[in-house]
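The other protein chains are all here in position, but one chain of the complex has been omitted.
Should a chain be cited, it is by its letter among A, B and C, assigned in written order, with residues numbered from 1 in that chain.
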Amino acid sequence: MGFNSSGTLMSRKKLPPIRSSIAWSDAQTINVHGFDLCKDLLGKVDLGDMAFLQLLRRLPTRNESIVFNSMLVSLVEHGLTANTISARLTLLGAPESLQGAVAAGLLGLGSTFVGTIEGAARLVEENPLDSTEPDAIARKAESILDKFIAQDQPIPGIGHPIHKPLDPRAERLFEIAREQGIDTRGEMLMRAVSRAAEQRLNKVLPVNVTGAIGSISTTLGLPWRITRGLGVMARSLGLVGHLLEEMQQPIAKSIWYHAEEEAEEELKTR
Amino acid sequence: MGFNSSGTLMSRKKLPPIRSSIAWSDAQTINVHGFDLCKDLLGKVDLGDMAFLQLLRRLPTRNESIVFNSMLVSLVEHGLTANTISARLTLLGAPESLQGAVAAGLLGLGSTFVGTIEGAARLVEENPLDSTEPDAIARKAESILDKFIAQDQPIPGIGHPIHKPLDPRAERLFEIAREQGIDTRGEMLMRAVSRAAEQRLNKVLPVNVTGAIGSISTTLGLPWRITRGLGVMARSLGLVGHLLEEMQQPIAKSIWYHAEEEAEEELKTR
Amino acid sequence: MGFNSSGTLMSRKKLPPIRSSIAWSDAQTINVHGFDLCKDLLGKVDLGDMAFLQLLRRLPTRNESIVFNSMLVSLVEHGLTANTISARLTLLGAPESLQGAVAAGLLGLGSTFVGTIEGAARLVEENPLDSTEPDAIARKAESILDKFIAQDQPIPGIGHPIHKPLDPRAERLFEIAREQGIDTRGEMLMRAVSRAAEQRLNKVLPVNVTGAIGSISTTLGLPWRITRGLGVMARSLGLVGHLLEEMQQPIAKSIWYHAEEEAEEELKTR
Partner (left out) sequence: MGFNSSGTLMSRKKLPPIRSSIAWSDAQTINVHGFDLCKDLLGKVDLGDMAFLQLLRRLPTRNESIVFNSMLVSLVEHGLTANTISARLTLLGAPESLQGAVAAGLLGLGSTFVGTIEGAARLVEENPLDSTEPDAIARKAESILDKFIAQDQPIPGIGHPIHKPLDPRAERLFEIAREQGIDTRGEMLMRAVSRAAEQRLNKVLPVNVTGAIGSISTTLGLPWRITRGLGVMARSLGLVGHLLEEMQQPIAKSIWYHAEEEAEEELKTR
């Protein structure tokens, strides 16, 4: 019998059977979530629809497709960030392994960056509005704020160091969602939380892009626990773009040497 | 001065400046490859178009969009494969780190699986057809085959253990490309290589999905060195889908315990 | 100026200079934490001592070396676990990238498995004993227990599904630490917590190997936040061993196909 260093696992009776309902295939057919890949999907759905299908087990309506694609598109590219630099440095050491460089880039998508999507989605999922009456929403926002402040935790989905007084991506995503007839209660709640926080903390704290995405993805039916996956999906596309640029005009060595030289200078001048 | 264990790097004079032409932003604007993210892209392009933009620095035409999205869609989901299992096992150990589980899944996208896209793309890129005359194509295919056989290397992009006598995904992707008016010389070459190999080796060796994708992406202008990235992009979407299923009906522990128990039984019966 | 999806970063004034005090080199010398690698370390210290140097910036005494090496040795090999299987599956897909397969294996070392080392180390670090009087220790253990139970959290470092009534690794590690004259207050506290939990919860809950390691590493001076790193260091050695076995007698494909076939059978019999 096996073992591990933890006490939390290992009672191995009555484990569930191994099963997966996502895909099957035979010589002529590949079936994904009940659709024939070649007949029903190829040439008919776009990549965002396919991501929607993977997460919600059905194809989006046309309206949902536009909203869902927009959310993912907004997350693809963030410039020369910590994680695109990490991917580029990894490619320098292992140019034969593109997948390794993308993986290194994805590993930085933790609590500091994309984790706030989760937080905002959870906030909206756990606080459904039973009334769209402004005062009721404001009271709900205040009570949400109370909880975060009592636990000394940052309020997810609001505030941005650069995009002030509004985050243009959040505004545009909410606008698209409204244009496409998506339920706006999530937006109402996030905006109320933003207003309450701005007043209480006396800071500019607009709903940011992760707040909009957290809210809209909850409205579309995504469980909050998987919303970090939206960032992972989108950034994997962005990372491949950065790695192509790195192949064509490499900068990883310059970044490395600059850091090393500054560190050595600092060490010598002590 | 720093050091490393290799003799191939480290002459640090005249390194290029650090630069990246992909994106920049200020308080009101996010610009990606020359487009205003909020005005030009959100609500207007789909996720596949955004991937196209990252790789080719321009938006696709409507025809290209359909073809490119189809290629990516065909790669998203392959069922319970080695790498989706690896991602699920990783989530079991680190449920707090979705990005780590996706990264673990991507790391298996090496030479055995998606690497063949690269091979097919390179074959097409390095053998441009200057004539569409059938005999000329057949001769070129024979000479390509000669080289692979002389070097005792597998011919990329042809053959499939299950999808015989034709790979339905390859057939459908080629059909979509033709419908959308994409240049068909890559298809002609890959089919000629398939025919030549079938005759020479007396086996059923249809152009497979990686052959179709390698060929079409070369036609669209992608450098072969980045084509593995198509698999990486698409599979990251598929992996998030598998991890959502794993959260909802976990099987990783069953897979692990089955393997461990079979291994122990084997050890005991020696 | 760049941007990201989070509001928590990006005020970029007064960032610290880039510096690192770990190593420097010139043509003749490599210096690590103040030691000349070739003269002071090679041939004189073992791999565990080098890990100690990396974490505590000094070489261990002979006693500390024995204790620290033992802790790491105890973590190297855990058989066919979720993460060794994940590493093997990854090698199947990317045999050219050993580092990728090890990385995939490490990614599973999250909160479920090695995370408990951190918890136990933190428990000991945050509850220093000012008296070794048995009743005082028992009272401290009770109050620790109260906190975990009030927060409905598992008590780290105690309990094991297989190793009962005692975890032989924990017993041996504590024994080695005593033989080498290491301060035993951490052991006393962990044992008191175990006893208190056994009485309160009426279960067999011995100090397990992660409890012993968490406690001893705190005694040696390691900050709790880095103790997960002991597991990462040790398991990377174990993973390379598994990958060598996988190269010589591969089983990844058997594990994959078994899982896939069971999943399909289940799908068909619905």
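Here is the rule we go by: contacts are C-beta pairs under 8 Å (C-beta built on N, C-alpha and C of every residue); 3 or more make two chains touch, one makes a residue touch a chain.
Worth saying up front: this structure is predicted, and the values here are computed from it rather than measured.
One chain is not depicted; across the entire complex it touches A, B, C. When the whole complex is considered, the residue among C:22, C:136 or C:149 that touches the unshown chain is C:22. When the missing chain is restored to the complex, the residue among A:52, A:113 or A:174 that touches it is A:113. The set of chain B residues touching the chain not shown comprises 1-11, 17-21, 24, 75, 78-81, 94, 96-97, 99-100, 103, 107, 112-117, 154, 158-163, 205, 208-210, 231, 259, 262-264, 266-267. By the touch rule set out above, chain A reaches the unshown chain at residues 1-3, 24-26, 30, 79-83, 85-86, 89-90, 92-97, 100-101, 103-104, 107-113, 251-253, 255-256, 258-260, 262-263.
For chain C, the residues touching the chain absent from view are 1-2, 9, 12, 15-30, 32, 37-39, 41-43, 45-51, 54-55, 65-66, 69-70, 72-74, 76-80, 97-100, 102-104, 106-110, 114, 162-164, 168-169, 171-173, 175-176, 179, 223, 225-226, 228-229, 232-234, 236-238, 240-245, 247, 249-251, 253-255, 257-258, 260, 264.
One rule holds in what follows: only the chains that are shown with their structure count from here on.
Here the chain at the heart of the shown protein, by mean C-alpha position, is A.
Our note on geometry: chain A versus chain C, Cα centroid distance of 29 Å, whole angstroms. For chain C, residues touching at least two other chains, in rising order: 1-3, 24, 79-81, 94, 96-97, 100, 103, 107, 112-113, 259, 262-263.
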